[in-house]
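Apart from one protein chain that is not included, each protein chain of the complex appears where it belongs.
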Amino acid sequence: MQHLWLIPVLPLLGFLLNGLFGRRLAKGAVTAIALGSVLLSFAWVVKTLVGLGALETAYIERYFTWFQSGDLRVGADLSVDRLTAVMLLVVTGVGSLIHIYAVGYMTHEGGYYRFFAYLNLFMFFMLVLVLGANFLLLFVGWEGVGLCSYLLIGFYFLKKSATDAGKKAFIVNRIGDFGFSLAMLLIVITFGSLDFGAVFPAAASKPESTLTLIGLLLLLGACGKSAQAPLYVWLPDAMEGPTPVSALIHAATMVTAGVYMVARSSAIYLHAHAAQEMVAYIGLGTAVFAATIGLAQNDIKKVFAYSTVSQLGYMFLGLGAGAFSAGIFHLVTHAFFKALLFLGAGSVIHALEGEQDLRHMGGLRTRIPVTFWTLACAWVAIAGIPPFAGFHSKDAILLAAHHHAPWMYWVGVLTAAMTAFYVSRAMFLAFFGEPRGHHHPHESPPVMTAPLAVLALLSLAGGFLDVPKFLEPLFPLSEGAHDFALVAISVVAGLAGIGLAALFYVVKPGLADAVANALGGLYTLVYNKYFVDELYDAAVVRPVETGSREALWKGVDAGLIDGAANGVASIARATGGLLRLIQSGNIRSYATWVVFGSILVLVAIGLVGGGAR
Amino acid sequence: MTGVPLSWYLILSALLFALGVAGFLFRRNIITVFMSIELMLNAVNLSFVAFSYQLKQVNGHIFTFFVMVVAAAEAAVGLAIILTVFKNRETLNVDEVNSLKN
Amino acid sequence: MPASLWPSWAEMLRFLPEIILTVAGTLIMMLEPVLGSRSRRGLGQFALAGLSAALAAAVVADGSPGPAFSNMLVVDGFATFFRVLVLAVGILTVCSSYPYLNREGASSGEYWALLLFSITGQCVMASANELIMVFIGIEISSISSYVLAGYLRDDKRANEAALKYFLLGSFATAFLLYGIALVYGAAKSTNLAVVRAAVEKGEAPLLLVGIAAALMFVGFAFKVSGAPFQMWAPDVYQGAPAPVSAFLSAGPKAAAFAVFLRVFMTAFQGVSDRWAPVVWISALLSMSIGNFAALRQSNLKRMLAYSSIAHAGYVLVAMAARSQSGSAAVMFYLAAYALMNMGAFAVVAHVAGKGERYVEIQDLAGLAQRQPLTAAALAVFLLSLIGVPLTGGFFGKFYIFKAALESRLIWLAVLGLLNSAVAAYYYLRILVVMYMEEPGEVTNGLGPLPLGLKAALAMPVVGLLVLGIFPSGLLDYAVKSAKFW
Partner (left out) sequence: MAAASVASALLAVTRKNPVHSMLWVLTLFLHVAGIFLLLGAEFLAAVQVIVYAGAILIFYIFVVMLLDLPDEEARPRFGKHWPLAAAVGLCFAALAWLVRAGTGVAPAATRLAAEGPPRGGLSAIGMALFGPFALPFEMASLLLLAAIVGAVVLARRRAAGP
């Protein structure tokens, strides 16, 4: 026994202690509990992995039968294989660093204990998600992290935008969860089990149409959680939450759950070609789409948010192209450099006392040197400069894409150039040139910079962890040879992106505006994120809300006026009007409905059903 | 009367039931509305007795007996409820008892 | 006709819960005038004791299953399940009513007696094996409920609720009764087993059976507030006192589902091809009407009422599956649903204050800061209503949709899941108000949680978490007993 259960339960204990008694505890005690539980959990992961050795096959611990109905047995089983091992190290490792950072970042915020309680709860669910040996446990973690994400986004509860962002995240994720739960039910029906160990080996013998349906539904779930098109809209708004939350949940761990789930279900996707192809298309589409939006954002966290969406798209591209290990590899390196980018951004924001607009920064290179140099490490890593972390993993994905379909490679390279451009743009605007704005920046305390330094090291050297090799027992390496030309092209693209950004924002600062003016409409379109939010608002949210409000709350007169003004709303009003007609409060009209309904039932059962026998 | 087919009784019963339903829908006085329900129950009783006669069983009679008991119980409770409504609202018009809606 | 008119001891044992409840209810009535005003307060505890004893008796009676009283009743796993469920609902109702009645200054022995009688009726419904018992059980339960809904007789809302409940309830019962009469005519008996045999052998005229099934469907669908017979529920739940609303949404509903299921899965099993599509449509309508109407409610009780219509829709989905796992899902879901709804209404009863002045969702603002434990309990109930894992509600939905898919009701399952995605939105609003807004006048002036309400919150929370983490026990029992001969 390796007592795997300790790994998630330790943060849960932290949550319970801080959640129940945090209000009465001293700040130091809260910190000790929160940090201690996560660090212990990390230590336990390391100990377990050392104890388990090579892990050629999955190691499973069964605790009790969760429930049994008919032939379907679902146990509270945890399992570790190489994929889980990678995820565990990332989640607990990066998680620990971010926890440490948060101690410094949150010192002056209210609700300190509450924040750490939620953060620990998040760790618990994330670890359950990763460790679970069946789809149901995965789903428990899946829903749980969503809930915590929602709680943490809305943490600044006095900010209305934060509450709205939390709601948005929750609702979009419900759509994804709808797909996941349906897929799970289909798996039960098709395979008669939810255990990974039983489902995946049996996948080959099932009809491809069913597998494709399952794959597509799982993908819908993954799109919700991992912010892929068209369900990505919640992630940029989710940056309303505190920066450590953005780093931990919306960059390093939770949003990669979808990637993990698709990789975990690789057996299904390998037998469902249409679904896998769809994964690649969605990934590539999201990567390009989000990167273009990232080009024109002015909020430093928004830039990184769209960058996250775009990088997640890369991972899906890798998965869809059949290079599951490359996708996971990018997940790992991305966790390092994106967490670093966010934490660095947090440090910048902290230094500027809340300023997030890039246009009001500038010249910070000498004011906060530690933050600058660590961020620079993330910069070169995400831009794909060899030999840093991002280069290796992005390269693996691009090569697999080329092997899959060459045009995908070229789109991917274009995205890489854009990625390099927007990150460089953010860096140049923030750290180079003349200081804009009248702040007195101050460097962050060591408790914040130390995690930055560790992550910087990982961003630089993380590429040499040969994750694909490690995952080979699970995902056979694709045979694509290491084509030097292809590698060189992508590196050149990255360098070109940096160079262009340097030209625009350092050498000739006026040029950027000139180009933006020249592109006019296109720039506005990109700047406004293609008006996707507005579109959703106009097409879905507004009609439903106005419709039901008009119909249910206002009299006929007000409803008529608004209805005439808005054609869509009038349709919604008609349906709502039906409800008002039914629910008039008048007993006799209720009785009329009862009679009306019973006539229908009579006809349906008494007469129409007559032909059935 | 012995030659009267069962179906005639059933039609009579259905007609009375329909009249009860119509009364419930038509009338505005709560007490009359309530009385329409009694009418419906009586129609059902007629069916029971007719079936019982045809089947030469006593079960239908027993059922009718219980329906009558229930009718009496409903009358007691119903009229008590109507009294409290009247005390609070000074009206016996069903259409005016509609403050809870939407 | 039996040789002896006196029933055997085994039969008495099978009927023991009902006997205990009746005796307890009658004793309360007799004791009240005798006792002083001080010891009258103990009547609530007495009712609690009666319910607990009946619960124990129901469990004991499960040990000797079989029919009783000339096949009028049958005690099987199914009956025991629902008996225990309605008795548990009764216990929770007593716990939440006790402080409520004290606050309103309306405590009296009659309330407890009526509550016990109503539960007796529901126990009879759960074990009825004969349409005459179904009818009498429903009537005992309903007549007591009508009065309970209007118990606060000086409250205009409660009057209106009672009147609507009574008039429409009796109206629907008349349909049910007409259906029974036609069943009697068609199958020459009202015993469920005999009717089933007659229908399956084709001895009963099909048209008559169809019409009878339709009329009985109307009656039962009304009692479970399934569309299109749901209109009474929002008005009644809003107007009735909060603990009574809780009771109505759990006890009579669960018992009505029990007979609904038993009658349609036995007597009308032979014509299930005919009624299944109607249940299908009714399920979809209930879910949609309930959820979409609940979206824009600002009154907490009314919102919960619409949500209860939606939940009736989910249960109907499982019923439409017409399978053993479907029936088991109905049972499991009703148990989870009773717990979460009772709990949510108990919080409403607490926050509403004297005279139920504060029943808007907005009145919960900042509850998490003033009474974190109450808020946490409500959060558990709401998460369970949404169907988040690790709560009973999740497994309830899981089994329902699993059963639906097994019976190839794919579209119904898809639409149901979409509905439950919509539903998350309005439950979420309460969570937001509770956790993310500053305390308002109402939450600041909130008194401490009385002991009874503490119990009425703690028990469902524990129950839901147990059902969410160890659902096996209950589910095994449900699957085992969801057979009708």
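For clarity, chains are labelled A, B and C in written order, and residue numbers in each chain start from 1.
One rule holds in what follows: a contact is a pair of C-beta atoms (placed from the backbone, for glycine too) under 8 Å apart; a residue touches a chain by one contact, two chains touch by 3 or more.
In this text the structure is predicted, and so the values were computed from the model without any measurement.
For the chain left out of this panel, the touching residue among C:8, C:26, C:45 or C:64 is C:26. Checked against the full complex, the one of C:61, C:75, C:126 or C:143 touching the unshown chain is C:143. Hidden from this view is one chain, which touches chain C at 1-2, 5, 7, 15, 22, 26, 29, 37, 40, 68-73, 105-108, 110-111, 113-114, 117-118, 120-121, 124, 132-133, 136-137, 139-140, 143-144, 146-147, 150-151, 153-154, 162, 182, 185-186, 205, 207-208, 211. Although one chain is not drawn, its touching partners on chain B can still be listed: residues 1-23, 25-29, 31-32, 35-36, 38-39, 42, 45-46, 49-50, 52-54, 56-59, 61-62, 64-66, 68-77, 79-84, 86, 92-93, 95.
One rule holds for everything that comes next: only the chains that are shown with their structure count from here on.
Interchain contacts join each chain to each other chain, per the touch definition above. The centroid of the Cα atoms in chain A and the matching centroid in chain B are 62 Å apart. Measuring from the averaged C-alpha position of chain A to that of chain C gives a distance of 41 Å.
Chain centres here are Cα means. That of chain B falls 26 Å from that of chain C. Residue positions 163-164, 167, 171, 234-235 of chain C each touch two or more of the other chains.
Along chain A, residues 552-553, 583, 585, 587, 591 each make contact with two or more other chains. Every residue of chain C that touches chain A in the complex is listed here, in rising order: 163-164, 167-168, 171-172, 175, 206-207, 210-211, 213-215, 217-218, 221-222, 227-229, 231-232, 234-235, 271, 273-275, 277-278, 281, 289, 292-293, 295-296, 325, 328, 383, 388-390, 395, 398-399, 401-402, 405-406, 413-414, 417-418, 421, 424-425, 428, 432, 435-438, 469-472, 475-476, 479.
Residues 552-553, 580, 583-588, 591-592, 595 of chain A are the ones that touch chain B when the two sit in their complex. Here chain A touches chain C in the complex through residues 65-70, 136, 139-140, 143-144, 147, 151, 154, 157-158, 163, 166-167, 170-171, 174-175, 177-178, 181-182, 185-186, 188-189, 544, 548-549, 552-553, 575, 579, 582-583, 585, 587, 590-591, 593-594, 596-598, 600-602, 604-607, 609-610, 612-613, going by the rule given at the top.
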